[in-house]
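One protein chain omitted, others in place.
Right after this comes chain A.
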Amino acid sequence: MMPELSFNIDHGYLEGLVRGFKCGILKQTDYLNLVQCETLEDLKLHLQSTDYGSFLANEPSPLSVSVIDDKMREKLVVEFQHLRNHCLEPLATFLDYITYSYMIDNIILLITGTLHQRPINELISKCHPLGSFEQMEAIHIASTPAELYNAVLVDTPLAPYFIDCISEQDLDEMNIEIIRNTLYKAYLEDFFNFCKNLGGATAEVMCEALAFEADRRAFIITINSFGTELSKEDREKLYPCCGNLYPDGLSKLAQAEDYDQVRQVAEYYASYKELFEGAGTNPGDKTLEDKFFEHEVKLMKHSFMHQFQFGVFYSYVKLKEQECRNIIWIGECVAQRHRAKIDSYIPIF
């Protein structure tokens, strides 16, 4: 009864902390200053006056974008680990769920890498540290999905998601992509149910966020599948069934054959209609992906309006990730002296 009453006993400190962290997210004025930078050194100088503080102070001089990326990521990871180390159930499981998506990405990255005969050390350094797990580095011994499951993944929390993929024959590009999406589908549905069972404001906020995530994946899968050998039935199997599109929208999407048909499906949903209408491929237009990101940022900001719920943790990680993408985008534009598109970052606050 009334979980809000006792929420602060267990999670109040961390919620306060994460709300404090949120205040450090760069504002529009910061971005305006950042896009004026001439060199990466300028970028560093400005970032030093923000919440990032002296995170680049100990880096020797010719600065590269990847160093900035690493350091920003490191900062996020340190903050996340701090939260994770101080939390209690059910927040602990919730935070673990957040890391699962990074684990999926890492697994796929490693499998693809080994498929292309890259050395494992090089791949490991590219993995997101939030999604690292012990058996990760031994992933390249597996040559079939079944082996992957039996040898590597069976001990990880991803094991239950993987069961659907064991039947695949071998690991090629196509199958890897299918594995990724199947894993994601299972993961999203599981996370969705978990949040739903938590109930209260958490369910309210998180179900909305995860439903959007699921729908976004469904759209992207459909659009990306045009022109590949993926059959419509297979495609339908990859759609996560926890979004707003489920079930009618998904079955229509499964039948779609080109972009316009996808767009027609989106017409039925007010929020997605807007996104599709705003997107375009002409120069100056925003891409559909950016539109989705913008919508995500909106949702995430919205979740900070609710009290006594875990959505803020998820939102913080997502917003921080968006911020990293923004800074990297600006950094790349500055580094490559390609300033024409420097403004197409996605402002957060």
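Going forward, contacts are C-beta pairs under 8 Å (C-beta built on N, C-alpha and C of every residue); 3 or more make two chains touch, one makes a residue touch a chain; residues count from 1.
The criterion applied here is as follows: contacts and distances are computed from a predicted model.
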Candidate names "Ciliary neurotrophic factor", "6-phosphofructo-2-kinase domain-containing protein", "V-type proton ATPase subunit a" or "Gamma-secretase subunit APH-1"; UniProt protein name, chain not shown: "V-type proton ATPase subunit a"
Per the touch definition above, residue among A:Asp10, A:Glu137 or A:Glu208 touching the missing chain: A:Glu137
Selected residue (touches chain absent from view) among A:Asn33, A:Ser225 or A:Ser303: A:Asn33
Contact with the hidden chain (one of A:Asp10, A:Asp42 or A:Glu204): A:Asp42
From A:Asp155, A:Asp172, A:Asp285 or A:Asp343, residue that would touch the chain that is not displayed: A:Asp155
Touching residues on chain A - with respect to the absent chain: 33, 36-38, 41-42, 45-46, 48-49, 54, 57-61, 120, 134-141, 147, 150-152, 154-155
